[in-house]
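Complex shown without one protein chain; remaining protein chains in place.
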Amino acid sequence: MITWFIRRLGQILPTLLILSFGIFALQQLMPGDPALILAGEDRGDPRVLAEIRAELMLDRPLLAQYGHWLWRLLHGDFGFSWRIRVPVGELLLAKLPVTAQLAAMSFVIGVVIGVPAGVLSAVWKDRPLDWLVNGIALFGISMPNFWLGIMMILLFSVQLGWLPPSGYVPLWEDPWQSLATTIMPAFVLGTGVASVLMRHTRAAMLGALEQDYVRTARAKGVAERVVIFRHALRNALIPVVTLGTIEFGRLMAGAVLTEQIFSIPGFGKLVVDAVFNRDYPVVQGVVLATALIFVALSLLADVLYMLINPRLRTA
Amino acid sequence: MRRLILAAMLLAGAASAQGVTQNLRIGLREDPDIMDPTLARTFVGRIVFAAICDKLFDINERLEIVPQLATGHVWDDPRTLRITLRPGVKFHDGEPMDAEAVRYSLNRHLTLQGSFRRGEINGVTAVEVVDPLTVLIRLAEPSAAFLSQLTDRAGMVVSPRAAEAAGRNFGLRPICAGPYRFTERVAQDRIVVDRFADYWNAAAVTIPRITYQIITDSTVRLANLQSGALEMVQSVDPDDVAAVRRNNRLRLSISDELGYQSLTINIGNGARAQTPMGQDARVRAAFELALDRQVLNQVVYEGMFNPTAQPVPPTNPLHVPGFLPEPRNLDRARALLREAGVRTPLAVEMTVPNSPDLRQAAEVMQAMLREAGFELRINTMEFASSLQAAVRGDFETYLLAWSGRVDPDGNSYTFMHSRGPQNDGRYSNPEVDRLLDAARIETDTARRRDIYGQIWAIAIRQDRSRIYLWHRKNIVAHSARLTGFVAIPDGLIRPQGLRLQ
Partner (left out) sequence: MSATQPPPVSPARRALRTLLRHRLAMFGLVVVVAFIAAALLAPWISPADPLATSWTAIRRAPSAAHWFGTDENGRDVLSRVLWGARASLLAGAIAVGGALLIGVPIGLLAGLAGGWVDAVISRIADAMLAVPFLILAIALAAFLGPALENAMLAIAISASPVFVRLARGMALEAAATDYAEAARAMGNPPGRTALVHILPNIAPPLLVQATLSIAEAIIAEASLSFLGLGQQPPQPSWGSMLNSAQRFIENAPWLAIFPGMAIFTLVLALNLLGDGLRDALDPRSSRR
């Protein structure tokens, strides 16, 4: 187990290295010349373009650019945003707490609603409760976030005046205001996660409830609640853990549409604006951070698999 | 417990309501780029600059040039501009704003690597300090547009000491001589500025703090205004104007902008210019005659924008009044296509940046053009890709907006002159080049307007090098508690004179 864990940690570095090069190459292949964007309305002036390219080393070969970037990174320097000239490390540190708070709140909402709803709907399969829960979940999946988001703003902020319509206040500045600004986006994102987790929990529970040991336990007269939570749910968790970790990773990578609607300055908006402005150092930094999160979450998933089912190989 | 939570929320609400009386919160539609007058290039950035960096000159609602940091100017000869400066002006760091600072700032615009101002003032050959309050600017040749450049970022004066210390990172903490000083910026979220006590015109500034909040979704921006979370929003969608008018706690301010929306046609930029559309002015004439700008404007923008055929908006004294869009004429369009000998339906591609209103406009044009025998193919692209395609000539037609300049030269030369940096379609006509050069040095308004009239007649009506479609409006909405806002065609929000009740 320990050696397995160490081996897994050892895989992180090569993964990030290869991914960072991949993203670097992909950006160069993307149409849209960063120098043209930065030159703005002076884009027709070759002298301006040449100056920008020289300053940002865009006139050097790909490998030289990558090597330089990597070298700076080894010194703890992510480079600076070409658009606003703020160091990328600073940007990442500023956005991380925002995204982490929103992701955590959304995920808690998703799990607290999604998993119990899935269990209930499996236990009461083909009854009205099952239909209701399924209907709501599928509605949540089919409803675009912008629609739900704008509707909530119009209702809770404009009509009722209960919540601030958008923006973000850091948790440490004013916890109440912070929760007030993030509860609507967290709900919008959380319902999406809840729908996915609900559908997977339901399917897995249905499978687990039909396993022989559950039947045996029931036949032995074990209380139904114990059967459901102790025996069935535990064994139904593998796909739920898989999807849960992926959904959490996606939340941490930033939900651009929701962030945009609620003007939350998180990772999603950062990376999308950076891509549209061809602000490559920012893209590199965000992708690297997200990749680290995904690698860590997939490690977490494997650990959870083994906790759920100790017989799983530690591959 | 629940009552406690409710009480806490009410308290929080009360606290923010208290903040309302002190601060002005303005919603911007996108995040400004770097806040360095030399390196900045976005329009929203100029809105923030209006609070932190004063300029030598400003413009008023009639587009007249008025002094700001300068007190006056004289042309010693057509190549020498003498500017007298306002005495006793201080930068935010306490340094004096004097002739030396003006010389430093202009030279910085001219020499800093990656400067976006160089193109605007590259006729400058020397800046000389005559005395602490007088500067001489020498130009290589006479320029009718030069003074107007000093009403924008090229005319902003920065603190030499701060700029020298910060170098290229000056934009992280700009130090100028505006009514507010830069306090804080959270990328993609907000920019905060605080009133500068030593401002030269401190009496005109009453609001202690302005927070610029970036809210990209227009519905949400308006929702913030309606719910009282903002006092002012920039660029309201024409569709939302009716809703603002219905709300008696809101005020609307609409003014004509300086720029335009146009269609660039690839006439000589690479292989993709080799189409009937690129090679035959009759085909382009047919294309234009198939469009009904009035209907286009009505369908997409609720009829709020100004249909046009020229790059200079009607508010500008150099607008050519008689040069109007031709009415839609399908018969003539079809006849022209027949005359040109093209097989219909003629396929024409239009590159469209991915904003929803432009995409709708393209769809409306598509339907109009179909009736004349064109098959318009819409190619939506995100802006960065479309820009590169345009420069490389990888387009047939390109639906592009221009934010506009005070002087018409900024709206025409760079797009129409054969050596114009933004002439992506590579239109070239020696007579137009000659006239554009002549318009640059002609200082008499009436004679200059005549020259522009001749240019439009050749470049637009005869050669059909581009198709001008409409001038947008600056639509600003604000709380009724905010008074003193004056709409100026450049669309900026000047904090001088604003009051919050």
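Labels A and B are assigned to the chains in the order they are written; within every chain, residues are numbered from 1.
The rule is short, and it goes like this: a residue touches a chain if its C-beta (ideal position, glycine included) is under 8 Å from a C-beta of that chain, and two chains touch if they have at least 3 such contacts.
All figures in this text were calculated on a predicted structure; none of them were measured in a lab.
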Options B:E95, B:E382, B:D437 or B:D450, residue touching the unrepresented chain: B:E382
Selected residue (touches chain absent from view) among A:G40, A:G89, A:G161 or A:G207: A:G207
Touching residue (missing chain; options B:E30, B:E95 or B:D357): B:D357
Those residues of subunit B which, in the complete complex, touch the missing chain: 218-219, 237, 239-240, 243, 295, 298-300, 354, 356-357, 359-360, 362-364, 366-367, 377-382, 385
Touching residues on subunit A - with respect to the absent chain: 7, 11, 14-15, 18-19, 22-23, 26-27, 29-32, 126, 134-135, 138-139, 141-144, 146-147, 150-151, 154, 195-196, 199-200, 202-204, 206-207, 210-211, 238-239, 241-243, 246, 249-250, 253, 271-272, 275, 283, 286-287, 290-291, 293-295, 298, 301, 305, 309, 311-313, 315
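Criterion: only the chains that are shown with their structure count from here on.
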Residues of subunit A defined as touching subunit B within the complex: 30-33, 36-45, 48, 51-52, 55, 81, 83-86, 91, 94, 146, 150, 153-154, 157-158, 161-162, 164-168, 174, 176-177, 180, 260-263, 265, 269-270, 273, 276-278
Of all residues in subunit B, those that touch subunit A in their complex: 8-9, 12, 16, 31, 33-34, 39, 41-42, 113-114, 116, 118-119, 168-169, 171-172, 186-189, 213-217, 219-220, 223-224, 226-229, 382-385, 387-389, 391, 403, 414, 420-424
